[in-house]
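Omission of a single protein chain aside, the complex is shown with its protein chains in their original locations.
Labels A and B are assigned to the chains in the order they are written; within every chain, residues are numbered from 1.
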Amino acid sequence: MTKDLFSGGKRLDGRGLDELRPLTIKAAVLNKAEGSAYVEWGGNKILAAVYGPRECIPRHDMDPYRAVLRCRYRMSPFASKDEHGRSGPNRRATELSKVIRETFENVVLLEQFPKTQIEIFVEVLQADGGSRCASVVAASVALADAGIPMKDMVSAVAVGMINGKMALDLTGAEDNFGESDIPVAVAARNKDVLLFQMDGELTKEQVNEALRMAVKASDEIHAKQVAALMEVYESKMAAQGGNSD
Amino acid sequence: MGKIVVPGEVVAEDRRPGFGVHVDGGKTYSSVIGLLDEKEGRVIALQGPYIPRIEDWVIGVVEEVKYAGYDVEIKSPYTGFISTKMTRAEFKLGDVVGAKVANIDEARNIDLMDPRRLTGGEILEISAMKVPRVIGKKNSMIDTIIQLTRSEVMVGRNGRIWIKGGNSAAAAAAILMIEREAHTTGLTDRVTDFLKREVGK
Partner (left out) sequence: MNILDEVKKEFVRDLAQSGKRADERSPEEYRKISLEHGLITTAEGSAQVKMGKTQVLAGVKLGTGMPFPDRPKEGVFSTNAEFLPLASPTFESGPPSEESIELARVVDRGIRSSNAVDVASLFIGEGPDGKSLVWSVFLDLYILDHDGNLIDAAALAAMAAIRTAQMPKFEDGKVIRTETTGKIPSKNDSVECTFAKIGDRIYLDPSYDEEVGMDCRFTAATTPGHICACQKGGRGALTTKELDYCMDLALRKGDELRRLLPG
């Protein structure tokens, strides 16, 4: 099934090959969770929340040397514009929960909270391509909002091949009809690759090109993550022991 | 007042280990969202779990009665423990207690001493990060609240505050006001004015 994903040299939504879709991030959107974030990215609407560190349950999962990180990625039954999805976990959600967790296991300073668990919950309320990357972006902000100590923040974006060309930040349609989808998560500071998946059939040079595009875009995404946190914290700033008046 | 930093942001060009920071390859980075103290290269966290320090007063709830002592939930990832060797008092499941952190070992076992049961009254929970503001410089803020409301108040560093008697509703409202407006100037005056109005009603 092929589809022409270009029109007059531009993508169907008018973007160039290395342009991101509109991305807005809000931190601290939930009351009960320790930390939370809401991301709207193209047609994606993602809510992430963090609980912990708190007691590790079940006890036998507890690690005496570090916190146990858990991650649950789920799509809502109304996230797709097609059929109503059945609720409950599915194999794709299980795999994504794992790769997202492993992304953050790299940066969260787990040794600071032995014997506890830290939980990341991601709910995809609406999906339109790149939801796992949007989830990483949201979760990173939620972790910072919760005050969980981390080496660095993490941003993520998917690159793909559409009609023979490498394009940044695929939409759902581009992912469906394109030849390859490559989600990448990078640590903001040193650009370590923390999540990397790929499908399709590409040359090594093409994959390297995809990585280069993702790393380049990560700065723009990271800036928005930081801005979302600043917006909340600049207005919530605590004084130190009452020395402000 | 310093600027706000986020995880991964450089806070010093040399190695300065401490709370709220992460040292990597010769430089120091913030590990949490916090306020930067540029001179010292320290970060004061604006959010995060309460990590008890020795000498902190905390308010907890007895969640298990054991032979050797009591497990106390102190709104922290770790549980406090009152050994029967440390106290003659007897506590029951569900008792609210105020106690002092005596010791914390590497396994994060937290020993509490000097426990006292807090009966009646109400427990307010606020962010542990805002507690210093509620106390004020040399207890100035909390003393003002106690004086004007005539309530008994015990402030736990873990973000729990026990209030009993007097105009406890006004005391609670004042404390919540401090939590909301902790970053602003002129807060002491506003709190004092608020309490004078409330108590005068």
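As a working rule, contacts are C-beta pairs under 8 Å (C-beta built on N, C-alpha and C of every residue); 3 or more make two chains touch, one makes a residue touch a chain.
For clarity, every value in this text was computed on a predicted model and none was experimentally measured.
Asks: Touching the absent chain in the whole complex: find that residue among A:L5, A:V39, A:A79 or A:M213.
Replies: A:A79
Asks: Hey, which of B:M86, B:I123 or B:V199 is the one touching the hidden chain?
Replies: Answer from the full complex: B:I123 touches the omitted chain.
Asks: Of the residues listed, B:V58, B:V96 or B:L195, which one is in contact with the missing chain?
Replies: Only one listed residue reaches the unshown chain, and that is B:V96.
Asks: On subunit A, what residues meet the omitted chain?
Replies: Touching the missing chain: residues 30-33, 36, 43, 45, 47-49, 51, 54, 72, 76-84, 87, 119, 121, 123, 125-128.
Asks: Can you name the residues of subunit B that touch the chain not displayed here?
Replies: 61-63, 73, 94, 96, 122-123, 125
Operating definition for what follows: only the chains that are shown with their structure count from here on.
Asks: Can you give the whole-Å distance between the Cα centres of subunit A and subunit B?
Replies: Roughly 33 Å separates the two chain centres.
Asks: Could you list, by residue number, the parts of subunit A that touch subunit B in their complex?
Replies: Residues in contact with subunit B: 34-35, 52-55, 64, 107, 109, 113-116, 143-153, 187-189, 226, 229-230, 233-245.
Asks: Help me check something: in the complex, which residues belonging to subunit B touch subunit A?
Replies: So the residues of subunit B touching subunit A come out as 1, 4, 6-8, 20, 22, 24, 29, 31-33, 35, 44-49, 77-79, 107-108, 129-130, 132-133, 135-137, 140-141, 182-189.
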